[in-house]
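These notes concern the structure reproduced below.
Only one protein chain is missing; all other protein chains are in place.
For clarity, chains are labelled A, B, C, D and E in written order, and residue numbers in each chain start from 1.
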């Protein structure tokens, strides 16, 4: 049993770096290279996803904003971290609540801290019975 | 000069209560009864809006989620408070970052505290030059 | 329909001041003068309590710490505000998470802001489905 | 016994408005019209000040930044709210930690919420024995 | 000199994993396998404990809730992280303020981030003189 993070980025080299950082941090990582594949993973009933780390822009729709919204529809408590080189300004209008936007470039520690903070934060607010 | 709040709700009696509470709190309130009117106010160049307090469901589109996104596109720092009787569960997927969802019924002090907290909070995080 | 606050303090004059402040803020207040009565209200099935504002020391057990824990067992999301003249130091060990300790004397605005912040805060953290 | 706020602003009409809002909120207010007078009040041993609400610019030194630092030297836990029409940008470099900057114009509810939040917040973080 | 974390878990393999993660993070770890031993360490005058990371259920009393309360009585500012497989729901009523509940399974980075956040957070709130 493990904490599963869905990681989506279409830049293969970056994807490998992020996957390694999250794996070393103790997360089980499911890495995909498109928003389309990310949605397929979220829809796959056999897998519980605890957090999503997604790039914003992909070669084709859906984009990272869509992926995050779909993930929250499936699980309102799922942790969301966005990564972007030039879409950070859109976060205020297109992001979901309690998400973190990491502007590229960022240090691997920022990524690990961001997803860990959000996952830990779920216990900070009591939840209705 | 004053701090202007755009208030949108299609239930006239509630609208009057909210308007009175915000006015007594010292805000200048622009009250409208539909999402469509809310967007028109946001697009009106002559008026600076500092915060939006909006119901979710209106008799016709746009809904409160759309109003908030449009407001954030125009001003990424604008304060957003949603009010809803039965759409609170959608906040996690349809809300914008740094917004507050008030589930009806709520006390007037919750509304005033929510918008005031968000407006004050803008100064808590330093902003890029 | 209204937001209901259970208010417990055995100093009658203070109780009236707090009750008036919360009522003017738009809350429905159920005021009691002992921890014992507070527990009876929490156990009364016909009443939904959204928040508890309680003194710490009463003439006889249970004390305010006990009242808050019982309220959270019944509803893990209930808002808790403690009021105390000399027990604030015990809050770190006897208080519940996401509660606020108001040291007497405090201004009425602190009481209204405290309970409103906590009630609003429940929507800030997404909740599991 | 009461919660005492030191209020400093050299615009007499504003000072009266702020004093009335804080007094109605339940605070005892000591109003002064210069940073110099504010420091004198802070140095007056017979008065315990729980919070400071200060304008930034005065006709002569010290300015509001100096007043806040002096207040924090005397009491590291004192609540600080700055008010400014055009110095908000300096808050990030000249403000003290855990303070709030209110940019003029602001609604009275923002002022009351700001000082109340900060005073309540002191109990949120446990303090060393 | 170092930052000392008291770690309590009666599952030996997990205890070793947690101890290694915290040690690699730079903490000095005192690992024990029961709540009883944890209390003995807290009572041992020669050792300063800065944070407690504790399982909830042990083979015999005291449980993790008791350990945390005792630690806070000795030091109101001590950082508390709870770990649990099935008692997370009790955190809202049995946990102490400013603590974090980690639900098993969790990634090692969540544990390190949780205790580090709490230790860093002590400096975020000013403390009375």
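The working rule: contacts are C-beta pairs under 8 Å (C-beta built on N, C-alpha and C of every residue); 3 or more make two chains touch, one makes a residue touch a chain.
Predicted, not measured: the structure shown is a model, and the values here were computed from it.
Participant: Looking at the whole complex, which of E:54, E:75, E:99 or E:117 touches the chain that is not displayed?
Facilitator: Touches the omitted chain: E:117.
Participant: Any idea which of A:52, A:101 or A:119 touches the chain not displayed?
Facilitator: A:101
Participant: So that we can see where the missing chain sits, which residues of subunit A does it touch?
Facilitator: 21, 88, 91-92, 100-103, 105-110, 112-114, 117
Participant: By the contact definition given up top, give the residues of subunit D that touch the hidden chain.
Facilitator: For subunit D, the residues touching the absent chain are 69-70, 72-73, 76-77, 89, 91-99.
Participant: In the complete complex, which positions of subunit E touch the hidden chain?
Facilitator: 1-3, 25-27, 112-113, 115-117, 119-120, 123-124, 126-127
Keep in mind that, in the parts below, only the chains that are shown with their structure count from here on.
Participant: From subunit B, how many touching-chain steps at minimum until you land on subunit D?
Facilitator: 1
Participant: Can you tell me the least number of steps between subunit B and subunit E, where a step is a move to a chain it touches?
Facilitator: Minimum number of steps from subunit B to subunit E: 2.
Participant: What are the chains that subunit D and subunit E both touch?
Facilitator: C
Participant: If over half the contact pairs have to be identical by residue number, which pair among A-B, C-E or C-D is the repeat of B-D?
Facilitator: Comparing each option in A-B, C-E or C-D with B-D, the repeat is C-D.
Participant: Any idea what the CA-fit rotation angle from subunit C to subunit D is, to the nearest 5 degrees?
Facilitator: So the angle, rounded to a multiple of 5, is 120 degrees.
Participant: Centroid of subunit B to centroid of subunit C, CA atoms only: how many Å?
Facilitator: 28
Participant: Could you tell me which residues belong to subunit A and also touch two or more other chains?
Facilitator: 72, 76-77, 97-98, 124, 126-127
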